[in-house]
Each structure stands twice: as structure tokens, then as C-alpha cells.
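First the structure, in the form of C-alpha cells, and then the observations on it.
Presenting subunit A:
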Amino acid sequence: MNLTAHAPILAVAVPLLGAFALPLWAKLHTSLRDLWLVLVAGVTGALTVLVAVQVYTVGIQVYTLGAAWPLDTLAPGGFPIRIILTVDALSAFLGLITVLVAVVGFSYAWRYLNEDEGKTLALTLGTLLWAGMLGMAFTGDLFNLFVFFEVTSIAACGLVGYRTWASRGPEAAFKTMVMYTVGGLFVLLAIALLYGEYGALNLAYLARQISGSVVDRIALGLLLGGLLMKAGAVPLHMWAPDAYGEAPAQAVILLVANTQISLYALFRVLFTLYGGVADPAIGWLVVSLGTLTLLVAALMAVVQMDLGRLVAFGAVSQIGYMLLGVGVGLTVIAARPAYGLVAIQGGIFHMLNDAVAIGLLFLAVGAVEKAAGNRNLANLGGLGHDLTWTTGFFLLGSLALAGIPPLNGFASKLMIYQSSFLLSPILSALAILASILLLAVFVKAFQGAFLGPRLRKAEPVPVSMLVAMGVLALGVLALGLFPELVVRHLVAPAADALWKGRDLYLQAVLGR
Partner candidate 1 sequence: MNGLIYAFLAVGAAFNALGAVALIRFPDVYTRIHGATKCTTFGSIFSILAVAVYGIVQGGGAGGTMAVRAFLALVFLLLTNPTGSHALARAAHRSGIKPFRAVVDRLEEAGHGPRTTDHGSQENG
Partner candidate 2 sequence: MIVALPFAVAGLAMLGFILVCMVRLGIGPTAADRAVALDTINTLVVATMVLLGAAFNQVVLLDVALVYALLSYVGTLYIARYLERGLS
Partner candidate 3 sequence: MTLLAILQVVILVLIVAGSILAVWLKDLLASVIALAGSSLLLALQFYLLQAPDVAIAEAGVGAALTTAIFVLAIRKTQRKEEE
Partner candidate 4 sequence: MRRWIVLAAFVIVAGCLLLGGARMRPFGAPRFDLMDRYFNAWSQTETAANNVVTAVVFDYRGYDTLGEATVLFTAVIGVALILRRLKR
């Protein structure tokens, strides 16, 4: 068996198998479960990296499930019948983000969750969420996308409702679940429309068929609605602060990665599926939603009193930067000026930066909550005396997120500012304004939580949690100091996949 050829499917199937077996191991002994989880995470991570290496060095990877040969994408007659995994550079990039986030999250969760509060179930849900994200990133089939969309939705909502002893957790989970389900049903309706019109489900094949008729446009509208909702763009973001604020910290960073995967699906729909009938109006829609997201979320963050909710609004505002960057690229894709590519690069690079920085912040918030017992900014204070490392990490993450040089947020934001300036200076000004607001927000949070006299004795943070945060902090520093390497080797191919990779994508599947 040829491992490199099978790597795309194994990267999804191994965590699924691992998740199915996890409760059984836990019934035997919890340490067996932890060992199994480490094994599964290691294998999955290695496989994903293998896929990414293949994609970045060789090109788009396709895998036909159930065919006589993995590359045997077409049935006699020249049309795809089976589910085809299609991994291009953007998918691989998102896959790498999920690996980073999941590994960090699991190592954080090891000591963060209590054994008698459903740790096994939470870990299983985390694994399933990871597998769902990988499945969403790697699939090349529209209905399969929906199925894994639902996997991530349900796993995410289960994790959000983890704190059943308080009323806020289930409430946030219910609202999130309603939004996710309605969005998912819209996506399914769009798929049904497209299937009814064209009798196919493969992304590439559909992309070639779509002609821009009324039904196609309505399907596009439904897809946009569902995916924008899952990505958390204002004003569809309402679920996001609730969910981020209430989920346990190790789950939140997976949720953040989940919104990015939804953004990926959105970009896939806009650039690949509907790339043939691209339209500047849709680009402007994405740009304006992105700008709205930036401003509203940052402004809302200023007035929050709950530390988790505050950081959550910060996380929502970051989605705006990605939408802005890629939306600028989408707006100008017909003319293809150079700054369009830079904008897309900025947007995609910001995905990685956001995952690292906001993940660090959320983990720090989780440590604060565990140490101090609450998250209300009116009651917190002086934690810097006891939680030295956590304080540093929180500061690092908030500065990175606010875009202070030389940390990682700045590099991607710079690219977005510049390119959106070339499209319209107002956009750039608004984006910078949002960054300033974010800086204010995080200064407030930092001052409120960590500075000042010691109010009460804080519990020390376990070492494994610190290590998890340290990994992300190193990521913040490294991405900030060497952005050029990352952009050239990882981000640029991914951006190219959106910018002009549509034909390559179709060719990889359809052969012509």
C-alpha cells in the first residue's frame, strides 16, 4: 500500500477510528485512553503533514474513494461518480492549522478538564471536531462538505454545552446549535438545487456546469448565507461570542479553527464553484461584511465586562480581516492587479496568525478562570503576581492580535491594509481603526485582570497547560519574526490556489 497516495483519506479516517475507539479505551483505563489519544493525534498530524508536503511539492492531490485506483476519478463517459477528495494548497494549509490547534488543544486539555466532569466525552468530541474539520478541508464533493459541516457543528455544540452545571453553557450551545442547523439546512437546500439542476455533486464537475441561471444564483445565495453564518460574520456572528465565551478553553481554539474552515468552504464556493461566473458585486458584499465585522466586533469588545466574552468579540473581529483580505481579492479578480494577490495572501496568512494568537489568548483566559475562579473583569485583578507565565502569554497574544510590530498579527494586517488601501482608502482606514480599538480592548483586559495589587491567592497553572501556551507563544514570535518564509512557502501557494488555481483544480479532477 502506497502511503503517500492514501494519505488524504487516512488523515480523516484515522481520527474517526480513534474517536470511535476512545470511549472503549476509557472504559478500561483512563491512561490507556490518553495513550491512544496521543497515538491518534500523532498519526493524524503526521499524515496531514505528509499530505501538505505532497501538495506543496507535487501539486494537487486527488483521491477517489472506492475506485479501482485512487487517481481513477472519472467513470467511463468522462464524469465523476464517486466521492473525490481534492487537496490543493489552501486545503493543506487549513489542514496544518487544524493540526497545530488540535495538538495544542489536547495537550492543554490533559490537565484542564477534570476526570469526573466528562473528560472522556469532551476529548472524544474534540477528536471528532478535528476529524470533521479535516474532512471539510480535504473533500472535493459538495454533499460530503455538508456532512462534515454537520459533524463539526454537532461536535462543536456538544463542546459548547460542556458546562451543564451553569445555565449559560447550555443556553449558548442551544443558540449556536439552532444557528448551525439552520445554516446547514440552507446549505443542504442549495446542494439540492444544484443537484436538481445538474445531476452531479462533485465540486469540479459542477463548477464546469454552472452557467449562472436564476436557480444557480439562488443556490449561491443560500450557500453564502449558511457559510457566512458558520464563519461568524457580523451580523450573523451573534452565536460566536456566546459559544466562545462558554466553551472550555481547549475547545474554543478548535472552534476558532472551525470558523476558519467554514471561511475556507466559503472561499471554495466563491472562487472555485462559482469562479466561472464571478461578479464584483459579490466581492463588494464580502468586503463590506468584513469591514462591518471588524468595526462592530471591536466596538462590542470595548464594553464587555466578562473576560471570555471580551476575547470572543476580539476573535470575531479577526474574521473580518480575513473576509476583507480575500474579499478585496475577489472584487478585483477579473482584472487581476498585483495587489489582489497580496490581499488574498494577507487574508490567508491572517488565518494562521489568528489561530495562533487568539488561541493563545483563549488558553490564557482558561488558565485565568481555572486559577481565579471567575472571569468577571470587575472582580479580577492582580493575577500577574502569581501567574507570571500566563501574564506574559496573555500580553504577547493581545499585542499580536492588536497588530503591534514585530509580532505576527502585524505582518498579515499590513498586507491587508496596503491592498485594501489600493481598492479604497476608506476600507484601510476602518481596518486600522478597528486595530486601534482592539489594542484598547486588550489593554483594558490586561490591566483589569493582571495588574494591580494581589486580590486573592491564585491557583498555580499546571505545567502542561503552560507548555501548550508556550508552543503558541513561540508560534507568535516565530511568525512575527520570519513572516517572509511562511508567506513564501506556505501562504503564497495557498493564495495562488484561489487567485488563479481554479483551472488547475478542475484539471486535477476532470483531467482536461
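The criterion applied here is as follows: a contact is a pair of C-beta atoms (placed from the backbone, for glycine too) under 8 Å apart; a residue touches a chain by one contact, two chains touch by 3 or more; residues count from 1.
Regarding selection, all candidates are chains of the complex that A comes from, given by their letters.
Predicted model, so just to flag it, every value in this text is computed and none were measured.
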Quiz prompt | Numbered candidate touching subunit A, per complex, among 1, 2, 3 or 4 | solution = 4
Quiz item: Which part of subunit A faces candidate 4 closely enough to touch in the complex?
Solution: 9, 13, 16, 19-20, 23, 65-66, 75, 77, 79-83, 116-118, 121-122, 124-125, 128, 131-132, 135, 141, 143-144, 147-148, 150-151, 154-155, 157-158, 161-162, 164-165, 170, 173, 193, 196-201, 209, 213-215, 218-219, 221
